[in-house]
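First comes the structure, then the notes that go with it.
One protein chain omitted, others in place.
So, subunit A:
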Amino acid sequence: MDKNVLDHIEMKLPARAEYVGVARLTVSGIASRAGYSYDDIEDLKVAVAEACTNVVDHAYEEDGFIRMIFDIYRDKIEIVIADRGQSFDQEDMKKGLGPVDAAKPIEDMREGGLGLFLIDSLMDEVEINGEKGVAIVMTKFLQGDGREQNVNGIPETNAQKQQ
């Protein structure tokens, strides 16, 4: 283990929708412990829930698990949400990733697909790895002053980590 990691937490939850809320409470507790601000904790909750929802919806045909790993560093938290289910085409997954296009007719709007976009918007770094399954690795930096910089704006994902 990287010796810069202050704390390492691992957890396995049933890959069922009713446990996504448990994942959310878990990250909320860990991030609060690590000193994140209210807004950052809310961002982390959404990002973790989106990644877990992906596992619940896509990974397994039958029962399976959501694996969660949290590595707390001095200045950031790195979270891995992984499954061992079918992996899907990452290029395909990233295709069409983006906000709702107001210029498009409403009938063409998709009801799904906003999840990954949200993860990307709310976290500072996001990586997707997948061979036997999918692992979403996401990082959020600890803010010095604890204030969100782009509360209402279109996400400037990496603007936050420079302080």
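Convention: contacts are C-beta pairs under 8 Å (C-beta built on N, C-alpha and C of every residue); 3 or more make two chains touch, one makes a residue touch a chain; residues count from 1.
Note that in this section contacts and distances are computed from a predicted model.
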Identity of the absent chain, which is to be given by its UniProt protein name, from "Phenylacetate-CoA oxygenase subunit PaaJ", "Hydrogenase", "sn-glycerol-3-phosphate transport system permease protein UgpE" or "Anti-sigma factor antagonist": "Anti-sigma factor antagonist"
Touch with the omitted chain, as defined above, among A:Leu13, A:Val27 or A:Val56: A:Val56
Residue among A:Pro14, A:Gly35 or A:Pro99 that touches the chain left out of view: A:Pro99
Chain not shown, touching residues in subunit A: 17-18, 20-21, 24, 39, 42, 45-46, 49-50, 52-53, 56-57, 99-102, 106-107, 109-115, 117-118, 121-122, 151-152, 154-155
